[in-house]
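Have a look at this one.
Heads up, one of the protein chains got dropped from this complex, but the rest are sitting where they should.
Here is subunit A:
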Amino acid sequence: MGNNKLFIHKSVVYSVITLLFTPILTTFIYSLSSSWGATILPDGFSLKWYSALLTDPRFIDAFGRSLFICISALLLATVLVLPMIFVVFYYYPKLDKIMNLLILLPFAVPPVVSSVGLLQLYAESKFQLIGTPWILIATYFTIALPFMYRAIANSFTTINLKDLIDAAHLLGASTTKAFLLVILPNLKKGLLASLFLSFSFLLGEFVFANILVGTRYETLQIYLYNMRQTSGHFTSALVMTYFAFIFFCTWLASRLTRGNTQ
């Protein structure tokens, strides 16, 4: 009876895993095969698609642009959000409820709607923003906001903020010093987790990138989209590279956050 139950549990888990992994696995095999036409099995395996991809300067540039945009947006978010949450929690704890509502706004509006709205709003501005990376950085900042706010706010609730700052004050620290030396190090875990989460999310963002900037500043997702006409093996290699990178980031994130608790 117990064994039977265990068997059912296991088979459910393994079927789900198989279901989720099959597309990735087949994409991976496809990206490794030299050509795979009317036959059941591919004609042969080679790394030529990967080498073609990794030596394509357009790919390297697109990857670099994506990294630049994501990292800038996250830097901006960190620099603005950290002190903001501190102010909310230390000086105006009642604001936390309102903040929780506000930060959900970027999610409440579908990306297509808000990107068209942004287009209209900035089409006639004096500065040329549409089509530049800057508007994308600012937009990504708002998308990252909910992730960052929630994760960091959680870290704040796990420490005894008021007493820690009070203790630091009595030992001669100013509020700024208390924040930098006593509070900030305790937020590292939440901050890192939210940064990696937002990073992988932003790296895969397509709608805003396509509508607001498009081919004028080709990011990774736009590049992938533009390459859809080329060989399927090539795009598979591209998707796999992207996956590998995200996996690496996730692994790094879990390592860093785990290391912090020890």
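By our rule, a residue touches a chain if its C-beta (ideal position, glycine included) is under 8 Å from a C-beta of that chain, and two chains touch if they have at least 3 such contacts; residues count from 1.
Note that in this section contacts and distances are computed from a predicted model.
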From "ABC transporter ATP-binding protein", "assimilatory sulfite reductase (ferredoxin)", "Sarcosine oxidase subunit delta" or "2-oxoglutarate synthase", the UniProt protein name for the chain not displayed is "ABC transporter ATP-binding protein"
Out of A:Ile71, A:Leu164, A:Ile211 or A:Met227, only one touches the absent chain, namely A:Leu164
Sole touch to the unshown chain from A:Ala173, A:Met227 or A:Ile246: residue A:Ala173
Among A:Met84, A:Ala138 or A:Val182, contact with the omitted chain is made only by A:Val182
Logged for subunit A, residues touching the omitted partner chain are 159-160, 163-164, 166-174, 177, 181-182, 185-186
